[in-house]
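Presented below is the structure to which this report refers.
The excerpt is restricted to a subset of chains, each kept in its original location.
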Amino acid sequence: MGDVVGRAGRTAIADHLPGMVKDWSLDLVVVNGENAAGGFGITEAIYQEFLDAGADAVTLGNHSWDQREALVFIERAERLVRPANYPRGTPGRGAALIETKNGKHALVVNALGRVFMTPFDDPFAALERELGACPLGVAADAIVIDFHCEASSEKQGIGFFCDGRASLVVGTHTHVPTADHQILSGGTAYMTDAGMTGDYDSIIGMQKEEPLRRFTSGIPSGRFEPAAGTATLSAVAVETDDTTGLALRIAPVRVGGRLEPTTPKFWLS
Amino acid sequence: MGDVVGRAGRTAIADHLPGMVKDWSLDLVVVNGENAAGGFGITEAIYQEFLDAGADAVTLGNHSWDQREALVFIERAERLVRPANYPRGTPGRGAALIETKNGKHALVVNALGRVFMTPFDDPFAALERELGACPLGVAADAIVIDFHCEASSEKQGIGFFCDGRASLVVGTHTHVPTADHQILSGGTAYMTDAGMTGDYDSIIGMQKEEPLRRFTSGIPSGRFEPAAGTATLSAVAVETDDTTGLALRIAPVRVGGRLEPTTPKFWLS
Amino acid sequence: MGDVVGRAGRTAIADHLPGMVKDWSLDLVVVNGENAAGGFGITEAIYQEFLDAGADAVTLGNHSWDQREALVFIERAERLVRPANYPRGTPGRGAALIETKNGKHALVVNALGRVFMTPFDDPFAALERELGACPLGVAADAIVIDFHCEASSEKQGIGFFCDGRASLVVGTHTHVPTADHQILSGGTAYMTDAGMTGDYDSIIGMQKEEPLRRFTSGIPSGRFEPAAGTATLSAVAVETDDTTGLALRIAPVRVGGRLEPTTPKFWLS
């Protein structure tokens, strides 16, 4: 589930995720929660809300610490995963081996890109370490990499870099779903951006008046507030091979709100 | 048609565009050609190739002048449109009123974003000028804005800024198609990025080895070369109202290559 | 006078500027005030304080509007000059023809660079317009350009671009004085950065703990607060030719605080 933005996004998760888990017998659900709290960061209550709705892991991004309580509760929130390429000593974890709904084990990794973003350590090296420490098909039945990043080139680079070693590399951060879902030649499912779970009558999930004013005048004149219209839940679905952990099928998921709806045909009953 | 990358992209245009023009009775075809010549810029021969295949206008972007001949031939290439927010004195034009295949007049505008890009003058002001000088439904039967830009926020900003005043605002430059096509509340069709017309087994259309080496080592060790596998033609289709010039329907177009194919259902015979 | 940062910087202006005006018979004093109010922006009271201390004009920069009252009082503050390349419709003025202490007229212009900064319109074009509208030696007895910019290349570019058409091009914004003061071949005095008027036991004028924490941890954990130690007044002094308005001599000025002191030898009594 791509970046959940504010209350509108959380409502979409609460409304749609439990049914999806049931209807599609989902084994693992990963939600990007970096914008869940009013557009900026995540609280412990919201984290719990996501788990209650069916999430098995929650990932973050450049907004990880916008709610300062996250620096504290992340230590006890074992399914909350912050970027793996943060500096040594950062609270929390960059990867978590999660027990899935069907009793398997999935590695969930989060990393931050560096192109057009506040730079952290090399995400390629960080992923190399995580994938080396917990190989797919050996230590993990599935591996999901949420690569939080601006540039399509860097996302594709991470996709190919991890190809054959992860079940899914999916980008987040741009808040717009891409239509380039595919299975790479090595067997890793890939999609440049999962899109935002939020109101698409907005500028990246925020009410559009203030960002528009800033674009045209260069003068901030208020806060960014999340848009409150009905959200589209935007996500990507992958079916993996039980033996190898590689991807067999990939399809986008978009439900509710303004975007054209789509669900995985391979899961239609 | 999103950024055509190299020979693979040009082949996809030559193979698919003439049939589309015919089958769908297209009135206006706009092709982004900024990467058509080996990934970098455009030549006069390629510009002509696009017109021959059915393009009515060709737009550019941050790679406009990578082939230096473009600075010269653009003066006689009346259907070649470079960003409108280039400095005064730049060769060529930032907007062109084009006679369409059905004898109407369409304004085609190109502009460059400034977020995460080499900055030029304010694209909002530039579009305000162009839209003011040639209003939709008055001086133009349709208006297509190709906004060439990195950040999704800026693209959405331009979309809302032009809403009700253009038939279509479509982004280019990220080389990945987005799945957020919609008609905004004022009647303008919008899609964050048309995607690239190129080989998607690549990094933004380029063979992936060199960009991957640069990402992991930080050391350039060769040129970027366009990937040569079968390209996906990636584009967006819009049906407009004859009276207002506003959008009635929008749908993505993806044909050939690795991406999941899709064509406008409203044009299926 | 380079960017005055917070109370420490304002105290240095109050302590040293009146004496300088008197001892050196200064005809024109320009103070960059973009960081005067607690490091962020300027208030009307502080603007008045600068005039009272001997300033003839106050310039701004990327922090122009950090104190929102500036958007209002700038309309009546005739000696307050904000960047000339802000969008049309921005309050205030980008250039002001100021009556000097000796009854002459000096044009004071402010502009923002675009390299590594939030981009506004082309500063070269903006300066071309201002210099064209009020030529040196014709409509202005002196012309001072405060170019507020990050990159040394862009500052030098503006220097050469204006050479022969301005008395002084001086950079601001990096908060560090440069030692490259010189008179360019066309007669314009040039210095890449005037330096900050602030406490140099700091990170660009701010207490160093918070910026250091952000650099090492990537986690904001408080506000930036101006450093409160004794400030160095950092500035540049120019003597112009009465007839041409071009520069005859240039020297740095640094008084008080931690930096090595220096004053113009050509003005020593």
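Each chain gets a letter, A, B and C, in the order it is written, and its residues are counted from 1.
Note that in this section contacts are C-beta pairs under 8 Å (C-beta built on N, C-alpha and C of every residue); 3 or more make two chains touch, one makes a residue touch a chain.
Here the structure is a predicted model, which means the values were calculated and not measured.
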Of how many identical copies is the complete assembly built, when 3 are given in place? 4
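Just so it is clear, only the chains that are shown with their structure count from here on.
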In contact with chain B as well as chain C, sorted by label, we have A
Homomeric contact chain A-chain B: same or different residue positions, threshold half: same
For chain A paired with chain C, centre-to-centre distance based on mean C-alpha positions, whole Å: 45
In whole angstrom, the CA-centroid distance of chain A from chain B equals 29
Within chain A, the set of residues that touch 2 or more other chains is 216
Quick one: in the complex, what on chain B touches chain C? 87-88, 114, 119-122, 125
Complex contacts: residues of chain A adjacent to chain B: 116, 122, 124-125, 150-154, 156-157, 160-161, 174-182, 184-185, 192-193, 195, 200-204, 208, 211-212, 215-216, 252, 254, 258-260, 262
Would you pull the chain C residues touching chain A in the complex into a rising list? 65, 68, 71, 86-87, 89-90, 118, 120, 216-221
